[in-house]
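Only a single protein chain was left out; the remaining protein chains are all shown in position.
We call the chains A, B, C and D, going by the order they appear; numbering starts again at 1 in every chain.
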Amino acid sequence: MPLILPLLLAVVLFCIGVYGVLARRNVITLLMSFELMLNAVNLNLVAFDAWRINDATGQTLAVFVITLAAAEIGLGLAIVLLLFRGHGHVDADAARDLAEQDELVEQEKAT
Amino acid sequence: MTLTWTDWQAIAVPLVLAIGAVAVLLVDSFWKSASAELRHTVVTLLTSAVILFGLVFVWAQRGGFKPAFCQPAVEGPAECSFVFEPLTAGLWAVLLVGGLGVVGLSTYRLLASDVPIGEYHFLLLSALTGATVLAGARDLATLVIALEVVSLPSFAMVGLRRDRRGSEGAMKAFLVSVLSTAVMLFGVSYLYGVTGSLYLTTIANRLTGLDPDLGRVAFAAGLFVIVGFAFKIAAVPFHAWLPDTYVGAPIEVTTFLAVVSKSAGVAGLLVLVTAGIAPDGSHLRTVIAILAALTMTVGNLAALRQVEAVRLLAWSSIGQVGFLLAPLAVGDAQAVVGYLAAYVVVTLGAFGAVAVVQRHRPGGLLTDYRGMVRSEPGLAAALIFFLVVLAGLPPGLAGLFTKFAAFQAVIDAHLGWLAIVMAINVMIGLAVYLRWIAELFRLPADDPFSVDIETPAVAMISLCAALTAVLSVLPSILFALST
Amino acid sequence: MTTALFSVAGAVALIASLFVVTSQRIVHAALWLVVALGAIAGCFGVLHAEFVALVQILVYVGAIVVLVLFALMLTKAPTNPLPSLTTGRSPFAAVVAAVLALILGTGVVLAFGNEKIKPVADGSAQAVGTQVFKTWVLPFEVLSVLLLAALIGAIALSVRKKED
Amino acid sequence: MIATAWRVAGVGFSLLVVLAAALLYGVDPQQTMAGGAMIGEDFWFSYEFRTDGLTVLMLAIVGVVSTCVQVYSIGYVRERIASYTALVTLFTAAMVTVVISDNLFLLLIGWEVMGVCSYLLIGHYWERRDARAGAMKAFLMTRLGDVGFLFGIFVLGVGYHTFRISELGSGPIEPHTLTIGTILLLVGVIGKSAQVPLQTWLPDAMPGPSPVSALIHAATMVAAGVFLIARLYNVFVEAQTTLTVLAVVACVTMLFAASCAMAAVEVKRVLAWSTVSQLAIMFAGLSLGTHDGRRAALFQLLTHAAFKGLLFLCAGVLLHQVGSAAFVVLRRYTRRGASRKQLRVTFVTMTIGLAALAGVPGFAGFFSKDSVVEAAWEQAKDGSTVGWIVLVSVCVTTAMTAFYCVRMWLWVFFRTPALAGAVGAFEGDDPMADLDEPDANKLRDGSWLMLAPMVLLAIGAIGLGYTDGVHLNVVIALITTVLALLGGLAAYSLWHRGADPRPVVLEREYGVDPAYQRLFVVPVGWLAKLAVGNDRDVIGAYVRATGRAGVLASQGFRKLQTGNVQTYLAAAVVGAVALAILAGVIGS
């Protein structure tokens, strides 16, 4: 089996994830896209492990990554819920309370 | 494998920190009978004790060299996951001092009242655990996971006030962080694929003399790893989350982000660079240099017209990171650690002063600081001193000499263009801080500024000022940290 | 044989993940994610990384997706099609992703175009276990700290404030 | 009280100079020095002084004229006495420094301090616009010359490896270095002595107090140029080219200035131009490059000091009594010889002075001028072009001098017999002016303090001609006398007809001043505006633009900070891709 096959799949998955991160609005969908990206990583790790070394280091790291992803998702969803409580929505691009406040500049100029 | 005594010694500090974290959590959770004040005091003392232990340990072991979690390698020396060496000691000292400062800043009645104390200190200690591990990590798996241990608790802390702004800040930081982790891991997977190892030394060995096609992949992989760290330390163009998050978070957490979280990122990057991912002459160093130039320029320029104190500090910290990246790009650990140390102490002080003012003037505008030299001369003098150190002018010799070391590193590495960019940025940076200093001297438009400052804050700020003063008189301490 | 199997699983994963990022129903997206992750688990299986595949199914499909679905419910996500789920920046995002794919793909093909893999069939679970407890003790332990911290953090964030 | 003290000190100092001259007379040349430092690899520099015959001569002139001026000023100057007296004293002291100095830089100190003193004294009446402008012009033009002088010092000093005057001229030097150095020195001399082309300041300096004019014209400032060339004569003699240049300059100047004087309508202005012209005669004598020429020039300097000092003091009385020295004003007092009678001493002494200036035989000016002509003839005889040029020029100038002296004398003190004014006459502008008879009875001759110096100088204007012993070349004396007579007759006949034709060219003094204004002053004004504009709109604009760019960039970054986390992510990903591409470019 050619090594290139899983690698290309990983690349495509990763880029689909990137697309999702940039194109989707709901934070939960963003999290899903991140999962795709992390899976691309795992695919790479497993494929490389199988290709050359075969000492299961890659697989171990893949397992770590899965765990890590779980931790991230857990905290992430907590943050999402918090966001929802505060804002009433979970759209990433609509939470803009913290943007630069232009009226402050005007206020400063006035004094 | 069996853990040897050396292994335990090497990871003693992170271990104690982790245990301390759990202990703090337990104390807070199960001692509900105590008053809030008492509980807060005990928790603070416990946390401080743990961190102080770390500092004492670092001081005691400062000259040692202890590789841990080692694995006999197929060829060459043993591969180790973790190394305690002078560089680690220096980074730990910086990180622990930063953590201690944040704890001091979070003492009773200084910490925002709606932040749960136990969880806050637990998360703080967890992140510190991750940071200390990160500074000693010598394999990619540990590096990545330790970095996550720094990041995730930090974001939890950002949202810990559980309000609208905090959640937004936490969300932004979190999203960016996850993306960066993904990118970094992607890079790690390729590095693993190309070299077949996760140990930094082995990777560095195998990276030399690669086939050009593989070399290109390895380069992209290294780039991705560096980009991942660049997200964490908010290097331009991966910086945009930082001001929003800094503003959204409670100010103590902002301080934590600016001091510990950022230092940890720098520490990780430093480990990567010095351990050989980006050896001398590698184009990755050029990439870091480009990042440095971009970061300092954009950070300082953007800080130029800020009207909020915290946001100004946020942008200026981006600028400072740019300066940090410059010696990093040439692998001068001594200069990086020195810079980091001065930056940490001064940032702590500056944020401390801002925290004191913010509690009386929640708007946090620069105009709130007007007339402070008259009404609060001591606080104003301290704040001016910190700002001057950040700008790198006398009397802030600590700042001056750390910048000087950065310049020296860059010049010695023949990066003339970067040095010129740095010189220009010294000017822009000065302009940033001067605006603030000028506000302090201006006569207030309305009621004169006055605050009642609690003893912890006074102690904290005085300590920072004193430490900065000592470092200004004897800057050699800064550069002795990592040697 | 493995190539064919892998191709099928990969194609499924690909298509499913495309649906994940394009579906206008957010719940559908979540379900497509299950399919995609399952297919990737299949890929792992083909590569004889059975342990990873199992963990994948267990953690992802079993835990994470359920978590996601709960979150969707808690945030009152609508089940009807929602065109606004994808922002107007999607063409731009597509271009960026395509360029990235092109660069990475070219690099990968150039570097690994002629390599073959022969996955060994003997149990990967044992190998992984050995690795975890022999070599990667430190990251493993740190990971435990991470999980604990994330857990406590999630709880701390989720607990409502006292005055609420 | 303070003023009196100043006056006493001033007169005392002048008398001290006279005393010094008297004591030094006949004493062997001496040299002393004070201080000292190496100012370079091989230049020793200290204050060196010397006394010799020339010094004594100059000290005598300076002392006497200065004493006269100081005494005269007691009666003349009524306001700002302290500063006036102090400056006149300083002026004298500076000239003394020039005279006794044996070091070029020390000489330069005196040289320029004189310039400053003249500036301040010309601007004594700083309320008046013409005084302000004249003072400034005087200083700037002499300063321009002084820069050349300084460079000349460099050239000669470095050439001879010494800045000591008495050592100059000895030792090897490249001929062209010598020429350049002397010509540069000449520039300074031309500026100081108001020779063409730096002549315009001297007539404009006339708004200053008359005694000061006397001091400047007779003994100090303008004479310093002549003194310098006389002092450095052995150097100048070596440089033939320079002497030729000097001759040309001198001849052009004497004719130019005399012609200007012929058309001037104010007593002091006539005198000023005559000074320029007379100085040119001295330079002409020096330019001959012979011992006789130098001697003649110094003789002329001596007599000129007497009669020109006298004339200015007389003009001062006129100014003091009448309030103006313009012909047209003075003429109103001529009915029935009022001014002659009321100002008897002034009239007599001024007549003597004018006679000396015009070269009437028997008066001092006659002898000194003739000695120059004689020296020129000695040269011309041998076929020297310079000699011929000088000879002719001086002769022509003699006629012109006689013309303007007689013209002035007549128009100022005598009523024209003609009934109505003819061409260019002074009443032509205002027919009623003649009827507007001022009260001439108020005219007084002034106090004895003012008259005594005039008398003293009048005696000098006659007697000094005989100090050198009378050795007339009869032919030359005859020729010059005839020429002077011709000039005087022409003036008389014009006056008699009530005509005073003043060609426009001469009245405008050849338009040199406006030309300079257009050529130098106006462009400098433009350049000044340009420099300010350059600072404001070019360099300043860059600085401001940098600041503005910083602000704009800052605002731009603020705008980028939209709060939308997805734009942040997009920027980051694009950044990463860009870095990847960049890295690919670098890597390949």
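Keep this in mind: a residue touches a chain if its C-beta (ideal position, glycine included) is under 8 Å from a C-beta of that chain, and two chains touch if they have at least 3 such contacts.
In this text, contacts and distances are computed from a predicted model.
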*Among "Cytochrome c oxidase caa3 assembly factor (Caa3_CtaG)", "NADH dehydrogenase subunit M", "Sodium:proton antiporter" or "Putative Fe-Mo cluster-binding NifX family protein", go ahead and choose the protein name stored in UniProt for the chain not displayed.*
"NADH dehydrogenase subunit M"
*For the chain that's been dropped from view, list the shown partners it touches.*
B, D
*Given the contact definition stated above, which residue among B:Leu3, B:Ile19 or B:Ala438 touches the chain not shown here?*
B:Ala438
_Using the touch definition from the top, which of D:Arg143, D:Arg295, D:Arg340 or D:Arg502 touches the missing chain?_
D:Arg143
*May I ask which residue of B:Leu397, B:Ile453 or B:Leu467 touches the chain that does not appear here?*
B:Leu397
*Residue in contact with the excluded chain [from D:Thr4, D:Ser493, D:Gln517 or D:Asn534]*: D:Asn534
*asked:* I need the residue numbers on chain D that touch the omitted chain, in ascending order.
replied: 35-43, 45-46, 83, 105, 108-109, 111-113, 116, 119-120, 123, 126-129, 132, 135-136, 139-140, 143-144, 147-148, 150-151, 154-155, 158, 524-525, 527-532, 534-535, 539-540, 543, 547
*Mind listing the chain B residues that contact the chain we can't see here?*
334, 388, 393-395, 397, 400-401, 404-405, 407-408, 411-412, 416, 419-420, 422-424, 426-427, 430-431, 434, 438, 441, 475-476, 479-480, 483
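Note that in this section only the chains that are shown with their structure count from here on.
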*asked:* Can you identify the chain nearest the overall CA centroid, using each chain's own CA centroid?
replied: B
*What is the distance, in whole Å, between the centres of chain B and chain C, each centre taken as the mean of its C-alpha atoms?*
31
*asked:* Suppose each chain is reduced to the average of its Cα coordinates; what separation in Å results between chain A and chain C?
replied: 10
*asked:* Suppose each chain is reduced to the average of its Cα coordinates; what separation in Å results between chain A and chain D?
replied: 91
*Residues of chain C that touch two or more other chains: which are they?*
87, 89, 92-93, 96, 100, 103-104, 108, 112, 135-136, 139, 143, 146, 150, 153-155, 157
*Two or more other chains in contact with one residue: find those residues in chain B.*
141, 145, 148, 152, 155-156, 159, 162, 170-172, 175, 179, 183, 193, 216, 220, 243-244, 305
*Which of line, ring, star, complete and other names the graph you get from chains that touch?*
complete
*In their shared complex, at which residues does chain B touch chain C?*
1, 3, 11, 18, 21-22, 25, 68-69, 71, 81-82, 114, 116, 119, 122-123, 126-127, 129-130, 133, 137, 139, 141-142, 145-146, 148-149, 152-153, 155-157, 159-160, 162, 170, 193-194, 211, 213-214, 216-217, 220
_chain C residues within the chain A interface of the complex_ = 2-3, 6-7, 10, 13-14, 17-18, 20-21, 26, 29-30, 33, 36-37, 40, 43-44, 47-49, 51-52, 55-56, 59-60, 63-64, 67-68, 70-72, 74-77, 84-87, 89-90, 92-94, 96-98, 100-101, 104-105, 108-109, 112-113, 115-120, 124, 127-128, 130-132, 135-136, 139-140, 143, 146-147, 150-151, 153-155, 157-158
_Contact footprint of chain B on chain C as seen in their complex_ = 103-104, 107-108, 110-112, 133-139, 142-143, 145-146, 148-150, 152-157, 159-161
